[in-house]
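Missing here: one protein chain of the complex. Every other protein chain is in place.
Coming up: chain A.
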C-alpha cells in the first residue's frame, strides 16, 4: 500500500513540474517552430527573482506573482533579441538552438555572478507536513499537485475559449494565412514566449520551495521536459501534459524499484524506444498545431 502511495504521490508531483515545463516548450515549438534551449534557465531565473523579492522583504504572496510577471517580460525580451531577428532563415531550427543555448548560458553565468554559488531556498507555498496512505509528504508538494492542473486548465481555456488564444492556435498552424487575416504575428510570437517563460518561472518557484536552488537548477528539468515532449509528441499542448504525468509515474516507479541511480538510464531507454517506434510521439498527430 505504501509503495503504491509513494509512487502515485511521487509521480503526481514530478509530473506536475514536468508538465509546467513541457507545456512551455510545446507552446513555443507549435507557434514559432523553434526549440527553446533557454527554457531551463527561465525556471532558474524565476526562482531567483522570487528569492530576491522575498529577501527584499516582500511577502511570498506578492513576490511570487511579481516574479512570474517579470518572467513573462524576460521571455518576451529573449524572443525579441535572439529569436525574432532570425525568423525566415532557412536553417532557423538549428540557429535558434544555438542562440537560445548561448543566451541561456549567459543568463546562467549572470545569475552566478549576481547571486553567487551558495544554495538558496524560497519559502514553501504552505509550510508543514502531513501523512497520506502511510507516506510523509509536505503540504508544499500537495499544493503543487493541486495548483498545476488548475493552471494547465486555465491555459487550455485561454487557448480554446478566447479570441487571443484562437489567434495563437492559428499562428501555430499557418503563418501566411495568419498574416492574411490581420493577426499581429510578431506579437503572438512574443506572447508564446512570455507564457512559456512565466510557466517555467512558476515551476522554478515551486522547485525552490522544497529543494535548494543553484544557477544550474534548470538543466535537469529541461532535460526531463525534453524527454516528455519527445515521448508525448510536441504537436499539441495536451500531448505533453499527459506525457509529463506518465513520465512522472514512470520515474517514481523506477526510483522506487531500481533506485535513483538507474532512473535516468531507464528514462533515456523510454526516449530511445519512442524515437524508434513512434518518432512523432505517442499522443501526436503529424501536423503542428495547438489544441
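By definition in this document, a contact is a pair of C-beta atoms (placed from the backbone, for glycine too) under 8 Å apart; a residue touches a chain by one contact, two chains touch by 3 or more; residues count from 1.
Going forward, contacts and distances are computed from a predicted model.
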**Item:** Omitted chain, identified by the protein name its UniProt record gives, among "Tricarballylate dehydrogenase", "ATP-dependent DNA helicase RecQ", "BlaI/MecI/CopY family transcriptional regulator" or "Branched-chain amino acid transport system ATP-binding protein"
**Value:** "Branched-chain amino acid transport system ATP-binding protein"
**Fill in**
Among listed residues A:140, A:169 or A:224, the absent chain is touched only by A:169
**Message:** So one chain is hidden, and I want to know which residue out of A:56, A:150 or A:181 touches that hidden chain in the complete assembly.
**Reply:** A:181
**Request:** Extract the touching residues of chain A with respect to the undisplayed chain.
**Result:** 163, 166-167, 169-170, 173-174, 176-177, 179-185, 285, 287, 289, 291
